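Just one protein chain is left out here, and the rest sit where they should.
We just call them A, B and C in the order they show up, numbering each chain from 1.
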Amino acid sequence: MSNPVRVTIWNEARHEKSNPTVQKIYPHGIHHTISEALTQLGHVHIRTATLDEENHGLSEDILTNTDVLFWWGHCAHGEVNDDTVDMVQRHVLEGMGLVVLHSGHFSKIFRRLLGTNCSLKWREAAEKERLWVIEPSHPICAGLGEYIELPHTEMYGERFDIPTPDELLFISWFAGGEVFRSGCTWRRGHGKIFYFRPGHETYPIYHNPEIQKVLHNAALWAAPSMRKRDSCPNTQPFEALPPPPADIVSAGIQQDASQL
Amino acid sequence: MSNPVRVTIWNEARHEKSNPTVQKIYPHGIHHTISEALTQLGHVHIRTATLDEENHGLSEDILTNTDVLFWWGHCAHGEVNDDTVDMVQRHVLEGMGLVVLHSGHFSKIFRRLLGTNCSLKWREAAEKERLWVIEPSHPICAGLGEYIELPHTEMYGERFDIPTPDELLFISWFAGGEVFRSGCTWRRGHGKIFYFRPGHETYPIYHNPEIQKVLHNAALWAAPSMRKRDSCPNTQPFEALPPPPADIVSAGIQQDASQL
Amino acid sequence: MSNPVRVTIWNEARHEKSNPTVQKIYPHGIHHTISEALTQLGHVHIRTATLDEENHGLSEDILTNTDVLFWWGHCAHGEVNDDTVDMVQRHVLEGMGLVVLHSGHFSKIFRRLLGTNCSLKWREAAEKERLWVIEPSHPICAGLGEYIELPHTEMYGERFDIPTPDELLFISWFAGGEVFRSGCTWRRGHGKIFYFRPGHETYPIYHNPEIQKVLHNAALWAAPSMRKRDSCPNTQPFEALPPPPADIVSAGIQQDASQL
Partner (left out) sequence: MSNPVRVTIWNEARHEKSNPTVQKIYPHGIHHTISEALTQLGHVHIRTATLDEENHGLSEDILTNTDVLFWWGHCAHGEVNDDTVDMVQRHVLEGMGLVVLHSGHFSKIFRRLLGTNCSLKWREAAEKERLWVIEPSHPICAGLGEYIELPHTEMYGERFDIPTPDELLFISWFAGGEVFRSGCTWRRGHGKIFYFRPGHETYPIYHNPEIQKVLHNAALWAAPSMRKRDSCPNTQPFEALPPPPADIVSAGIQQDASQL
């Protein structure tokens, strides 16, 4: 891997404007804190984008030049344009990596790609979380010990309504008594998706070096080796075919592919 | 399983109105032929619905009383209302089974639930297809031999852009030189999904007793044992939690769940 | 499903002979307690077998007439004959269901079928366990609530060295701080396998009605619809093949299939 991974960190960035607690923890926004952490860990080239920028800070050109898109959203999922969701989905299917963070489980783009509700249980009680590493030899878990401990987090509990992950990397234990599949991967089209649970806006989760390590690992892991747009071509046979019997006709009716 | 499985067969039913070849093979519509076949195989209660009926022949009440929905569409996918797609998706996530047939691979509902393009290669040359049974002990394959042979079919070829199936039940061989994952299952939410490739409108595929057997098996397999609507509840701890430190605050910010 | 499921419950049955605590909880053996529970829940026909019986109480005839085999072992895995392990494996691959209980994670048969170490972390501190139901609509979870709570159990913790389960049905929370994938399914050959964690011999786990419910559900789920022995046949082509060029020869060398 010779070139740096081109990462775009997308952040809703609303709490940072209005909530003093969030402002104190993330004075320049969650995207800024993640950007600094990934940059320091190296081999990435970062840009950021936020909801209130024009076109949410995204465009065809930006996504074409993005290897991995990070996504953090919480209180304004519904304000993301459907056209933007369509565009991001298309780029993921063509190979762009996607890392969905914390409350991004309810974002339009995550639900679009997974097809499920992505619902879960939650509680904001600043309780202890221990993320157990299930697959220590997976690249996303590189450099971690047996677990990551967070002294104060929001709780997310099962049942998490997701398709069975291709790989289950982290399971969380919460002091209040719940468990959660906190690190999951899926492939959709040619793109790799990683969901990572930690990241509540009122706790300094993204300042934690182990969390930063996971995000950096995820950026390297999700970067595509190629981009490819699938189509639905009519195609000629490889082998000689006998002529069909006289009573078998081809109707020449066209499929409606208008949704592509 | 004491009660019959309540099956609703949805058909676009447009080719049957305009194309003489299709009319000859399916004079009362594809839905009618499938309905008769399943009824004869027993233990089902069938109703049908078509695109041009009011609300496409579907409603909350009908889907609530449908165990398994069959879906055939081809030339008019774009005419299906998005509200109907939302409604069908919700019922699948709550447990309703879904059997998607042939060119339904490009239907809005299939792509909504899988999150991918669902694109493939195709050719209409009336060639031979042999569907190899990969999992003979799966309920959907009950009563079949090693393969099903269709003398004249439309060809669908890989790469089929789908998420890795939970179960791969059939792989097709085509005389022209292609292969295809022709029978695939997925779980989404509490619902079971089966995609089955054969079924082109200008060949008498749905008159084939082995194809009918698979559809009947699929209806029995996809029927839910329960219906359940997931939500995203705030929840109390099971274990006593220590009070958080003074500098840790809970912001009480609400998640945007407007998309649910 | 008209005929009762024929279940054979295999138990190491050593602790029950020597340990007063175990004797008190399971005076007639763990197998006896499970047998009574399943019988009461109905639609099963039970027999039992134990390590110290001749041939461990198993035979070709018994396994041929067993739909689902339960397996509990702990301190004497190494005493199970390899021939018995071969025989059980063959029957599972031919369709017999297998339910592996608790410390059976280290049994020869479980490791044979999964191919991994099946190692884990453990602690015997009579702590609380809460088994969260991850897939409430799976037949094995029928009739359960959101979780099962056990007041005093042995702890098993991740990393559990298993192949990614086909289905993950339960994740356990332990008071001491660990998590565990406590209910997992796999298909191997034509057989269904379910691993279920609870069941330590010094706590009355198998007297718990919810645990009994899971075991009963598992028996019904794992029962095969057919038995089938795979072979490796030389086979004739379906399509006419051109004669190979003169310089291409077939060597007629035989594969070594002696291990089958």
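What we mean here is this: contacts are C-beta pairs under 8 Å (C-beta built on N, C-alpha and C of every residue); 3 or more make two chains touch, one makes a residue touch a chain.
If you're wondering where the values come from, they're calculated on a predicted model, not measured in any experiment.
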{"item": "Among B:Thr39, B:Ser59, B:Thr164 or B:Gln255, the residue in touch with the chain that has been omitted", "value": "B:Thr164"}
{"item": "Candidates C:Val22, C:Val68 or C:Ala223 - the one touching the absent chain", "value": "C:Val22"}
{"item": "Candidate in contact with the missing chain, chosen from A:Ile62, A:Ala76, A:Ala142 or A:Ile248", "value": "A:Ala142"}
{"item": "Selected residue (touches chain absent from view) among C:Leu41, C:Ile62 or C:Cys75", "value": "C:Cys75"}
{"item": "Residues belonging to subunit B that touch the chain removed from view", "value": "130, 132-136, 146, 157-159, 164, 167-168, 171-174, 177-179, 181"}
{"item": "Missing-partner contacts on subunit C, residue numbers", "value": "15, 19, 21-22, 73-78, 89, 93, 103, 106, 108, 111-117, 119-127, 152, 155, 157, 159, 161, 163-164, 166, 175-178, 186-189, 201-203, 230-239, 241, 244-245, 248-260"}
{"item": "Residues of subunit A in contact with the chain not shown", "value": "1, 95, 130, 136-137, 139, 142, 166, 175, 190, 224-226, 228, 238-239"}
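Basically, only the chains that are shown with their structure count from here on.
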{"item": "Farthest-lying chain, centroid of Cα atoms versus that of subunit C", "value": "A"}
{"item": "Centroid distance [mean C-alpha coordinates] between subunit C and subunit B, Å", "value": "32"}
{"item": "Gap in Å, rounded to a whole number, between the CA centres of subunit B and subunit A", "value": "27"}
{"item": "For subunit A paired with subunit C, centre-to-centre distance based on mean C-alpha positions, whole Å", "value": "36"}
{"item": "For subunit A, residues contacting two or more additional chains", "value": "157, 159, 164, 177-178"}
